[in-house]
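Note that one protein chain is taken out, while the other chains of the complex remain in position.
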Amino acid sequence: MKALVYQGPGRKALEDRPKPKITAPTDAIVRMTKTTICGTDLHILKGDVPTCEPGRILGHEGVGVIDEVGPAVTAFKAGDHVLISCVSSCGKCEYCRRQMYSHCTAGGWILGNKIDGTQAEFVRTPFADTSLYPVPKGADEEALVMLSDILPTGFECGVLNGRVQPGSTVAIVGAGPIGLAALLTAQFYSPGVIIMIDLDDNRLAVAKRFGATATINSADGKAVAAVMKLTHKTGVDTAIEAVGIPATFEMCQQIIAPGGTIANIGVHGKKADLHLEQLWDRNISITTRLVDTATIPMLFKTVAAKKIDPVQLITHHFALDDIVAAYDTFADAAKTKALKVIITA
Amino acid sequence: MKALVYQGPGRKALEDRPKPKITAPTDAIVRMTKTTICGTDLHILKGDVPTCEPGRILGHEGVGVIDEVGPAVTAFKAGDHVLISCVSSCGKCEYCRRQMYSHCTAGGWILGNKIDGTQAEFVRTPFADTSLYPVPKGADEEALVMLSDILPTGFECGVLNGRVQPGSTVAIVGAGPIGLAALLTAQFYSPGVIIMIDLDDNRLAVAKRFGATATINSADGKAVAAVMKLTHKTGVDTAIEAVGIPATFEMCQQIIAPGGTIANIGVHGKKADLHLEQLWDRNISITTRLVDTATIPMLFKTVAAKKIDPVQLITHHFALDDIVAAYDTFADAAKTKALKVIITA
Amino acid sequence: MKALVYQGPGRKALEDRPKPKITAPTDAIVRMTKTTICGTDLHILKGDVPTCEPGRILGHEGVGVIDEVGPAVTAFKAGDHVLISCVSSCGKCEYCRRQMYSHCTAGGWILGNKIDGTQAEFVRTPFADTSLYPVPKGADEEALVMLSDILPTGFECGVLNGRVQPGSTVAIVGAGPIGLAALLTAQFYSPGVIIMIDLDDNRLAVAKRFGATATINSADGKAVAAVMKLTHKTGVDTAIEAVGIPATFEMCQQIIAPGGTIANIGVHGKKADLHLEQLWDRNISITTRLVDTATIPMLFKTVAAKKIDPVQLITHHFALDDIVAAYDTFADAAKTKALKVIITA
Partner (left out) sequence: MKALVYQGPGRKALEDRPKPKITAPTDAIVRMTKTTICGTDLHILKGDVPTCEPGRILGHEGVGVIDEVGPAVTAFKAGDHVLISCVSSCGKCEYCRRQMYSHCTAGGWILGNKIDGTQAEFVRTPFADTSLYPVPKGADEEALVMLSDILPTGFECGVLNGRVQPGSTVAIVGAGPIGLAALLTAQFYSPGVIIMIDLDDNRLAVAKRFGATATINSADGKAVAAVMKLTHKTGVDTAIEAVGIPATFEMCQQIIAPGGTIANIGVHGKKADLHLEQLWDRNISITTRLVDTATIPMLFKTVAAKKIDPVQLITHHFALDDIVAAYDTFADAAKTKALKVIITA
């Protein structure tokens, strides 16, 4: 079968690989219909994810049809249309029992990382009963691909952790796909103000279209002052960090109101300064989270009810044969204006 | 001044009464600009509210301009434009400190009940600093009248107590003004399904317009079956009782899903059957609440952000001189299709 | 093997039955070492539990050693020392994913009810990975038998649902084993007052020994007045119903403070009156729950840390051969003063 393989830092190719086989009784083999590329895949290609070794098929998102299930799988059978969670959950360990699937002692984020992933014609998904979700009849496959990772990530790590509430004020630092996913899902709670901050005017224009009430281009170094002005010098109730560098995390500290929450989504490679000398008496919370995808069932319902339109996040389409071009387009987002790209297998 | 006075069961009139005076240092005198009539006022007129004695000026909602403040009032001064909460809160007692203003040991719902109310040219409001809210410049006065009682009641007693969530299923039993207020504010949380149940097709049509995803006329006695069908035999996550009689409260018990919440808003005059023989093992919650109006500041923000349009609830307008006609219109809602009526003083 | 078999209303016997076999890959066969009798077993014997048919081996509590596991069981192996939850949880369904194991679509309370139970030499336990818990080395087996059902029931349905808090006031209506389990676990949260109400002076004396700060014998019909006096006319923050009849549930309604919670544990066979005409404006909550046993891991830790001594609940010991006598002793608690009886297999 065709598969996009990581060949070591800076190198990837569409290779011919054997079709995966059931290796544990709880496995399923899924024939992929739609997949996508994640910012994390670009991190892997830079060599920044040591758990992912050369030779690995990338990808941890997608929709497909079950080809075969192991003997212990009871919730699905061949032919079932399924969404694949980016997090594999055994359903048994202490963390899974607490819905903290990201820390599953036997799973977690392993697809396209520690085991072969979804950017291929077929994928083996471990713990199928607790890691796949049935696709309702008539549902839009491409919309649902956004439920594998990006929407639950924005929602769980940003919106739920950030305790967005009706009428509250929210700032999202970073208007890339993940910041936009937080923007879309924040609106489930009807905040009064959503300020989007980024360096890219195109992305800010998209944010405005997606529901931001204000946008700030932080290139001039005056974003903090602009937020304070917009919030009558109080700061925001929720600051969502969706970049993953010290500067943006520090910006969140400067704009958070007393009693507020800084919800980190960004994947950080370095430590950041925490200004406890200013924050120790401000009654704030800071949260971190690797997505658990525990909210996929809830997100399914919001999509069915048209409370969110995930298709808005999709800017480009490619065939699996052209996935290398898809990577190029996705990686060069500043020029291509790509958000999420759909790969059809 | 002109004032609508309760003269004993079945009797009311627009009388000439002396302008109220400051009697405690925390009082304010407010010159009313807009007020309205509440279902509770009709209860009083039926003689159902023993705390309200003949001679009382009715009304506990409205917007006005401060005429005078007592010496201990620090947050407001003459000329300030204010919204009056239906609940007076001393801000000091154990209940007020817990935001349970409805049970304030010195206040609570006293306006137009134990002390003279707002259906007059002027009203004395106790505990002004903690019972009035500043009206922002340029705000729509009539919209804000809906924040005195009806919107916080639907929101606090129905939506917050009922724990409405993104994608969840909600049934509201009773599509009168209060059920409709619950319907409007439930949408802050983006539930997937909102089923409205009533006997009046006109009100159900309004509900549909206000965002209900399904409506059921329960006249045929088959409403429970209809809800179960709409929810794939599971029942609803949240059932909001907005009528106040045993039959509708029992309906809520029949349609609640395991793990769900029945949030009572209705003012009940009789006990109801609680079917513990069916519910003891269903992991449900039942809540009651007298509105605390603790969410008025939040509701102000949602109105400012256009997350809700309270004006939709207003069907009729009257001058204070015509308030008796306003009562007639409001009381005969089946014919007049009245929801909330605005009285301009 | 020997097994206690329900033979229809009023009839039970120790029979010789075949040793159970693995029937699903997720099953385990457990050789029982210690089991006990539950109030629910007495309900079954009265014919009150229609899901339990004659011929059923009773019992849903106990500790044992794994004899054999099905091929899909990964967390346990033969020889492992385990605690059996009274609730079987598939770990996969929507309810299990929400920790509402009581409503597991494939399990729930089935042991000793819909399938053969633990009052035998061996038992087949479905969904072993998610329904058994490892017994730590050196742990007291008899103490742990109390974690199968009675302690999580008192804790989850009474204490957690009842939101017991440091310094708060609690009343527990019913000082049988389940009320006493609530009493023991309520003390995890350091309430200031725990009032125990019952008709049996012996049980009230036990309650006093177990930590109740006050006891009331309700035989004189003056219990409500006594609670109101003890709480300075306010009522209690938490009222736990641990009997299961309308009279005790109504008592809870009369003693609940504004803002309080009535947590029902009792198994009710009849509807009760709910006095909404008094409670609609009192800001109270009423909860029901079938135990989920989701807190077994937490309870294990509290036992290990000596925050609770479950052995206090054990009053009698019997060999499996004498289980009929154990039933007689347990059923005649008023005379025998039995709380929980341990059966050694």
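The first chain written gets the first letter, and so on, giving A, B and C; residue counts start at 1 in each chain.
Here, contacts are C-beta pairs under 8 Å (C-beta built on N, C-alpha and C of every residue); 3 or more make two chains touch, one makes a residue touch a chain.
Just so you know, these numbers come straight off a predicted model, no measurement behind them.
Touch with the chain omitted from the figure is made, among A:74, A:213, A:254 or A:285, by A:285. Screening A:78, A:247 or A:274 against the full complex identifies A:274 as the residue touching the chain left out. Residue in contact with the omitted chain (choice from A:33, A:88, A:102 or A:148): A:102.
Within the entire complex, the positions of chain A that touch the omitted partner chain are 95, 98, 100, 102-103, 244, 249, 258-259, 264, 266-277, 279-290, 292.
Residues 25-26, 71-72, 74-75, 91-92, 94, 96-99, 129-130, 294, 297 of chain B touch the missing chain (whole complex, contact as defined above).
For chain C, the residues touching the absent chain in the complete assembly are 165-168, 187-193, 213, 298-302, 304-305, 307.
Keep this in mind: only the chains that are shown with their structure count from here on.
More C-beta pairs touch across the B-C interface than across any other pair of chains.
Centre-to-centre separation of chain A and chain B, using mean CA positions: 41 Å. Averaged C-alpha coordinates put the centre of chain A at 42 Å from the centre of chain C.
Shared interface positions of chain A, i.e. residues touching 2 or more other chains, are not present.
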